[in-house]
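In what follows, a structure is listed as structure tokens, so that the remarks can point back to it.
A single protein chain has been removed from this complex, and every other one stays in its place.
Showing chain A:
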Amino acid sequence: MAITEVERRRGQLAALSIAAVVIIVGVPLWWRTTETYRAWLPVSQIKDLAKLQLHLSADVEVVFARGTVTPEQQKKVPLTQTQDEEHTVDGDLLMQFMILRSQNMKPYRTATIMEEDALKKPTAAEADLSLHMLSESPCGSLVVYVIPESSSLLPEDVNVYIGQRRTALVRISAQMRVGKTLEQLLAQLEPQIKQVLQVMSFSHTDITVALSDRVRFRPGNKESIADSMRAFKSSPGYEITFSLLNPDPKSHQLHWDIEGAVQTYIQPLLTKLSPLANFSMDSQTLYYTMLGVTPRFDSSFEAYTLNADSLAHVINPVEARLGSNAASSNPVLNFLLYVPDIRHSPLYIHDHRKQEVPSNAFHSPRWGGIMVYNVNGFYGSETEFPVHVNINMAKVMGVFLAQLRLLLGVQSLSPPPGFLVAPCGSTGLADWELDRLMWSRSVENIATATTTITSLAQLLDQIGNIVINDNIAQQVSSAVTSLQLAMAELEVGNLGFALQYSKEAILASEKAFFDPSLLHLLYFPDDQKFAIYIPLFLPMCVPILLSMLKIVSEARQRRREKQAKKE
């Protein structure tokens, strides 16, 4: 039967409408249902943060005691002075250290009567204590007292004394004062104050070490690199475990008042460090645990010795038995107290020069410390075993506290010549040491959070089919906000707030980066995608395409016929 016009028209209309439905309705529907949900991320802000221009400012107040400036000079003391130092780290980071800008706009002033009285005390330590009673500096700031050379507070060869809190005493020499104008005096004082700042707050090397994540270190200052490898990285919490190792319970019955010792000696330090991280402590006693190395008897010392080279193999066999808290992923610091068994007592640790180490202890970077405690002196040879021994916790905790300081990053650097540093107080940490730690931790946190956020943004950009949920976008936004606030606070000099914001930034960025949902879709190579879609769409598309072609060819034929008819 011949195809009537109506039927042909109907066929064309059907083909066209099917094609229209497929294109207008089907394709967008397929696109929407197969696309991944990606919440909006503040990408431009993240790019700005990636440049990481840090401004660090420390407030320094310089107080002139009587006898350092003449009365006429006193009147002309300038009100404000700022000093900027620009440092580049690895070429692309630019940091400015702004110093000597005080909160109350009066960095230079003369001493008050009460301060003069305090400075008249016999020793520097007492002067430091009474100065501290008068006023307490907020964290991140320093006060430098300039004392005349006639003052007897400091010994002969020492020009600068760094106290336990946030004060320093600087003695000017006679030739600095005589005949000089105020500007010259201030200019001469400046390098000394800068040096004080580098010791008490931050220096270029400290900041470089704190940024070692972003900056691949080049062998420069070896000591500071060793410091960076030794100390634990910044973490929101740490766990400290004290273990008593008793390999010979048949001979020694050991008692240690660990709870009291921890409360008295360790807890004050940890309370002081609480702005930095949370600490949790536990303790245990392990029996029949030997060291992995057999000590050798040295007849010249009448004792067993462990030399420094064999210490590296001591830790591994012990570590398997130590155990750890299964619930948290915080880094663990282990402090072990080893009491040698009766056949290997006394046991001493010797260094390379075959000298006895006075503390009889060693520590391993990012792990903890081990101390050997000899008890053979507490009993004679005729006593009945097991012997009851009370361990002297003050001595033990003194060593553990020193090791704890090193492992947490309180650097014991050698001061420049002419400097005298006061010993840290009974808490084990001087205020300015805490400030140093807070500066470097803030910078480290900010750098790490920035790197995390930038790499997360890059990752999500590169891999197109990872789902970005709303909660991840929210974490990223809050991390970006906290970072901006932290950098602003650092610029102003509010160290406490800066540290707090940097901690929040790190928590949010780590939560966003390590969210379990970011692994949802696996990688689909292109040929696999074709293999999935072709059997679904090809059978449908072939009739539509062919009918489209038929319509087009028929239309062309009609046009040719029309043209032929015209001619």
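The rule is short, and it goes like this: a contact is a pair of C-beta atoms (placed from the backbone, for glycine too) under 8 Å apart; a residue touches a chain by one contact, two chains touch by 3 or more; residues count from 1.
Everything that follows uses one rule, which is that contacts and distances are computed from a predicted model.
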Name per UniProt, for the chain absent here [options: "Vacuolar protein sorting-associated protein 16 homolog", "Cardiotrophin-like cytokine factor 1", "ER membrane protein complex subunit 10" or "GPI-anchor transamidase"]: "GPI-anchor transamidase"
Residue in contact with the excluded chain [from A:Ala111, A:Leu211, A:Cys424 or A:Val480]: A:Cys424
Selected from A:Glu35, A:Asp48, A:Asp351 or A:Glu561 as touching the chain missing from the view: A:Asp351
Of A:Ser135, A:Ser328, A:Thr383 or A:Ser553, the one touching the omitted chain in the full complex: A:Ser328
Contact residue for the chain not shown (choose from A:Glu35, A:Asp48, A:Glu136 or A:Glu259): A:Glu259
Interface with the unshown chain - residue positions in chain A: 1, 3, 7-8, 11, 14-15, 213, 219, 222-223, 225-226, 229-230, 233, 257, 259-261, 263-265, 308, 311-316, 319-320, 324-329, 331, 349, 351-353, 357-359, 361-367, 369, 371, 393-395, 397-399, 401-403, 405-406, 412, 414, 421, 423-424, 426, 428, 451-452, 455, 458-459, 463, 513-516, 518-519, 522-523, 525, 535-536, 539-540, 543, 546-547, 550
